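All protein chains but one are shown in place.
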Amino acid sequence: MTQLALVIDLNVCVGCHACVTSCKQWNTSGSAGPMSDDRPYGKDPTGTFFNRVQTFEVGSFPKTETVHFPKSCLHCEDPPCVPVCPTGASYKRKEDGIVLVDYDKCIGCKYCSWACPYGAREIDEHQKVMKKCTLCVDRIYDQKLPEAERKPACVLACPTSARLFGDVHDPDSMVSVAIREEGGYPLMPEWGTQPSNHYLPRRKTKMHIHEDELVRVDNPLAKEQFKVPDSDDPFLEDASSW
Amino acid sequence: MSESRTEVKNTTCYMCACRCGIRVTLKEGEVRYIQGNPDHPLNKGVICAKGSSGIMKQYSPARITKPLLRRPGSHRGDAEFQEISWDEAFTLMAERLGHLRQTDPKKFALFTGRDQMQALTGMFARQFGTPNYAAHGGFCSVNMAAGMIYTIGGSFWEFGGPDLERARLFIMIGTAEDHHSNPLKIALSQFKRNGGRFISINPVRTGYSAIADDWIPIKPGTDGALLLALIHETINTGLYDREFLTQYSNAAQLVNVNTKDDDYGLFIRTYEEGDEGKVHPQDQLWWDRLNNQAVRTHTKGADPFLLGEFTLEDGTLVKPAFQMLVDQVKDYTPEWAANITGIPAERIRTLAHEMGIVARDEKIELPIAWTDVWGNEHAAVTGNPVAFHAMRGLAAHSNGFQTIRALAILMSILGTIDRPGGFRHKAPFPRPIPPCPKTPNGPQGVKANEPLGGMPLGWPADPNDLFVDGKGEPIRIDKAFSWEYPLSVHGLMHNAITNAWRGDPYPIDTLMIFMANMAWNSSMNTEQVRQMLNDKDEQGEYKIPFLIVCDAFQSEMVAYADLVLPDTTYLERHDVMSMLDRPISEFDGPVDSVRIPVVPPTGQCKPFQEVLIELGTRLKLPAFVTKEGRRKYRDYPDFIVNFETEPGSGIGFLAGWRGKGGEKFMRGEPNPKQWEMYEKNNCVYQYHLPRSYQYMRNWNEGYLEWAQHHRLTRYTDPINIHIYSEVLQKFRLAAQGKYAGKQPPERLRKRIETYFDPLPFFYEPLEAQLSDKHQYPLSAVTQRPMAMYHSWDSQNAWLRQIHAHNYLYLSPELGRKGGFKDGDWVWVESMHGKVRCMCRFSEAVEPGTVWTWNAIGKAAGAWSLSAEANESQKGFLLNHVISEELPPHADGEHLSNSDPITGQAAWYDVRVKVYKAGPGEPQQTSPQFEPMRRMPGQSIKPKSWFGYVAGKRNKS
Partner (left out) sequence: MHPAFSVIFLTTLIGVGQGLFLGLFTAQYYSAFKLISVENAQGFYSGGSLVALLFLFGGLGASFFHLGHPERAWRAATQWRTSWLSREVIVLPAFIFIVFVYGALYYFGWDPNLTSANLPAGQLSFLVGVAGTVVCFALFLCTGMIYGCIKFLQEWHTPLTPLNYTLLGTASGFTLAAGFAASYAPELIRFFGELAVILTLVAAVFRIWALLRNFRIKHRSTLQTAIGVRHNQIVQKAQGAMGGSFNTREYFHGRSAAFLKSMKYLFLVLTFVIPVLLLVLAMSTGINSLLGLAFAVQYLGLIAERWFFFAQARHPQNLYYQTL
C-alpha cells in the first residue's frame, strides 16, 4: 500500500515561504481552488492557505536556536478528521493515502477541522467548504507534465530542497531513507494519528581542535625566523685566532 | 486546464534582483502559474516566495497605467494628477531636457534604484552629458564592491561568491537574504547536507543564520575589530598560506618606510630595460631569503621574506607589506576585540584556529593543469576550503570599507581567493585593481551639447582621478568622487535630493527618478526628504523645479512627481541583464540573460527602456541617431540587437549569439535573430570556460588572455591582491601634502589622512563617534525579509499576509529594564527623530541591538492599500530615525552619513534608545501622513475579497 507524504528537513529550512506562495498560486487556479483572500488590500488581510511557515525561538540568548517550521496537512495514516465528517466529504484515498475533501459533498460544518490536532484545515470563507493540502493530486499524476515535475508545487519551489516527497511505505524510497537515517519524527505522536509527513531535526556539524594542530613543523613562521646574518654582524672569527 | 488556451513561456523573474529563470503558464491569456525554470543555471527550477507571487503583482490594483501630469495648483505629495498622452509627455520632456542639454547638462540628474539596466541608464546619462547619474549602489553596498575590488579585484554581491560545493567551513557575516537569493539557498542546503560546517556572524539569528551550526552574535559596526583580531591570531599561530601570499599578493613586496620620504608608504619600484611602454610593469621588489637581497618580484628561484625590516643599497629602509600588516594588527588581540564586539576572546581564538586548520589541513587538489602569468606551470589547482560570504551587515556602516578590506585580507591570508572551496569570481571579474573606467577628472568633462567626457561612475586610482574643480570641490550633485568621499564608485544617491534642495554644490532643474522610492524607504530622513521635495524658494518655485518619476506602482514616490511615467511589469517587457552591467555569471564562466514579454503591456504602460530610446532619439543624443540626426533604433529590442559600444566594436548589451548567424559570443556583429536565440535557450546565454581557466583567474595566463581576447579586460597583467593598498596611501600622502597633484581642501585633510589607511584598521562608526552613547545606548538595524522585496510587495495580496506589519525586535532584558512588555507600543528614538512602533521580545538578538524588517511600514493610502491597512497603522519605517547627514562637526557641516572613503550610506550606524509609549497615546505608528489618494489610471479596483482563478476574467 502506498502512502504519499512530505518529509520536511528542518536542518535546511530557512523559512523563506516559497512553499507557502507556490502552493497558493498552483492551487488557487487548480482543482482545489480558488483559495480566497479577504481584505487583500485592507486591514488584517487574511486568506486560505494550505501551507504556512512559522517561526519559533528555542532557548535563551546566546544559545538561541531559531526554528522555521512549515506545516501543511500531514496526511495522517489514521486521520481523526475523516471519521467525524458527517457527509463523507473528507476521505482518505486507498490507493495513495492522500486525505482529501470533496467540495461537492462538504457542508462546511468545520467539524473535521476540530478533529485535526494540527490545525491543518482551513475553511474557505466564501466557497464555504473545508480546504486543505491535497498533496497536489492534480500535479503528481498529470501525465502531461514531464516526469520530474510530477511533484507538489511546494516541493518544486523549495530552494533548499527541504521538502522531500515520496512513499513512506516503501522502505527504499528517498523519504523513508531520510526518516530512518536522519531521525525523522512525526508531530504530536501522543494522539496516535500517525502522521505520514515527517520532520527531520536539526543536525550540527562540530569541529574539535587538538592542541598539537596549532604547532606544526611546517609552520610558515619558521621560514621567517631564518635570517642570513649580515656580513657586518660580529662572527666568532672576529674574536678568535686559533 | 483547457489545453487549447494554455501556453507556457519562459522569461526571467524580477520580483527581486536575483534574476531567476521562470516558466510562466498562461490560461486564456492570464497568468496561471509561475515556476522556476529547471533548465536555468541560476535557480535550477526552484523559485522563492516572491517569485511565486508574481500573479498578484501583475494584477495588483496599485499598478499605474497612464502617463500623468501633476494637476496645476496642486502640491507635490498630494497625488493629484491629470492624464496626458505619451506624445505630450515626450514633447514636455524633450523640450525641457533639450534646453538643459544646450545650456547646462548637469542641471539634469538621473538616479535609479534597484534597477537592472544601469548599462542603459548610465549610457543615457553619459550621452546626455550630465555627470549626475547613479543607481542604488551608493546607498546599497558600495563598500562591499569597493572594499573587495580594491583588494582582490572582485567581490561578493553580484560579482563573486563562496564556492559552497567544495568548501568545508563556511562563515557568513552580516547577510540576511542577499541578491543571490535562490542560488545561495540551494548551495547552503547542499553544503550542510554534505557535512560542511556553517558559522554565522550576525547580531540577529533569523533566516540563513537559523540553520547555522554556530551563531556568533556580534555588536553592529564592530566586525572590523573581530576580523583584525582574526588576522592577528591567524598570523600569530602561523595558520596563513605563505605560498599563496608570496606568489599572488603584494604581501612580500617591499614598502618604503622612511617616514620623511615623499613616497613613504609606497612600494619600491625599479625600472629595468624592457619596462618602457609597459602599462603595468612588474617592477616591485622582494627580499629574497635565500640570497638575502632585494630582487624583482617573481624572480625565478627567489623566495621572499614576508616579515622583517631591510635596508636597500641606497639606504632606504623597507619592509615587506606583510610586516606592515603584522605591525598594524599587533595590538588587535582577541582580548581587545572581545571588549568591542561582545564576543569572548576564546571564541575569537577558536574561530581563527578553525579557519586556519581547515584551510591548511583539508586542502583540495583538482587535477587541472594551468599556467600562471609568470610562466610557471602548475599540475593542479589547489584550494583551501574555507568560504566566506558577507553583505550589508559589513557594508552599511561608515567603517565598512576598512572592515571589508580586513575581510578580503583575512580571506587572502587563508589563501582562498578564486580557488576551489573559497571565494570564486564571476565574469567580468576579476578586474584590475582598481578597474579601468574613470569619470572625467575636472569641470571640462561637462560641456553643453556634448556627451560626458568620461563615465558618470568610475574607479579612481589616485587623487588625480577625482572629479573635482580647481578648488578641489565636487562637480557632481551627490558630491561623489570628491574629497569628501573619494572612492564613491557608485555615487551617493542618498544625498542627491538634499543637495539639490539646498543648491549645494548647485541647484538643478530636472530630477528623474526611475524605480526608486525616494519619498519613502530608500531615503534616509524620510520625513524631511518629503518636505524637501515639496519645498519652494522665495519666488514660489520648487527648489527642485521638475521631478519625473518612472514607476510601475502607486508608490509613495509617485505622489511627488510632476510627471509620472507608467512602467510595465517584468512580465510585460524586454529586458537585458547585460555583461556591461551586472550579469548573472556563474563561477565557471560568463552568463547573461533577458526578459521576453509573456503578456502584453497593461493600459498605456511603456517600458522605461523604450522611453529612454525615444527620448534619446528626440534629443538627438549621438548614440541614438545617425550622423544625419535620424532615428537609429526602432525600439528597445532593435536597439539591443544593433547597438555597438563603438561602431564595429562587436560589443553590445548581449554577449550570446552574436555574429551574423549567432555563431559568436562576447564579440561579433549584430545578429538579427539574437532575441529568438535567447528565447529558445530559456532566455539565458551561458559560457563555460575551459576547466584550466576557471580558477586562479587573477593570475591565470590562459584566462587573462581569453578575457582580453573577448574584451572582458583590457590587460593581461596579473591582478595581485592588495594586502597593502598603495591607492589608499596615495590619498593619505595627498592629505599630508606629499603627493604631486590634487590636494584636499584644508577642512578635509585630517579626515583623508585618518581614514585612508593603506592597511585595514578599526574605528567606531562615525555616528557613534558623534553621539552620546549613554543617551542612545542601542544599535538599530534592519533586515530583509525573504518574502518581500523592499517596498514593492505590500501591494501583493499574498505576500502582505505574511508580513502585514513589522515589530521592533529586542532582548527581553531591555523590556525588563525599560518597564515594557512583549507586544507593547514603544518609541524608538535617535538623535535625529523618533518612531512609535510595537516591540516584540526575542532571544535571537544581541542585547545591545534592536532590529526590524526593512520597508514593511508604508505611508497610508500608498500601494493601493486602504488607509487602515496594517502597513501604515502598525507597520513602521526605521528610516525616520536615520539621517542622511552627520551632525555638523570638525570635518564639515553637511557631510553625508556615509563611509568617508566610499560614500556608502551608513544605514546600520544609527544609535537609539527605546522607551514605553505613554498610556494615553494612540495605538498607532507615528509619524503618520495624510493618506495618499488613488490616481487616475489605477484601473484595477481593490476588492474586499477575491478568489483568484486564472482565465476566469476572459471567459464570457
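Each chain carries a letter (A and B) given by its place in the written order, and its residues are counted from 1.
Heads up, the rule we're going with is that a residue touches a chain if its C-beta (ideal position, glycine included) is under 8 Å from a C-beta of that chain, and two chains touch if they have at least 3 such contacts.
On a predicted model such as this, the values are computed, not experimentally measured, just so you know.
Here one chain is not drawn; of A:1, A:107, A:145 or A:222, the residue touching it is A:107.
Residues 17, 20, 39, 43-49, 52-60, 65-67, 69, 71, 80, 82-89, 105-111, 113-119, 121-123, 125, 127-129, 185-191, 199, 201 of subunit A touch the missing chain (whole complex, contact as defined above).
Mapped onto subunit B, the interface with the missing chain covers residues 801-805, 822-823, 840, 842-844, 870.
Here is the rule we go by: only the chains that are shown with their structure count from here on.
Distance between subunit A and subunit B, defined via averaged C-alpha coordinates, is recorded as 31 Å.
Contact residues on subunit B toward subunit A in their complex (touch as defined above): 27, 32-36, 38, 43, 45-53, 55, 61, 169, 181-182, 185-186, 188-189, 192-193, 195-198, 205-211, 213, 215, 217, 237-242, 289, 291-292, 303, 305-308, 350, 353-354, 357-358, 361, 786-787, 795, 797-802, 804, 811, 842-847, 864-866, 868-870, 873, 942-951. Across the complex, subunit A meets subunit B through its residues 9, 11-18, 20-22, 24-26, 28-29, 33-47, 49, 55, 57, 59-62, 64-68, 124-127, 148-149, 153, 156-162, 202, 204-207, 209, 213-214, 216, 219-224, 226-228.
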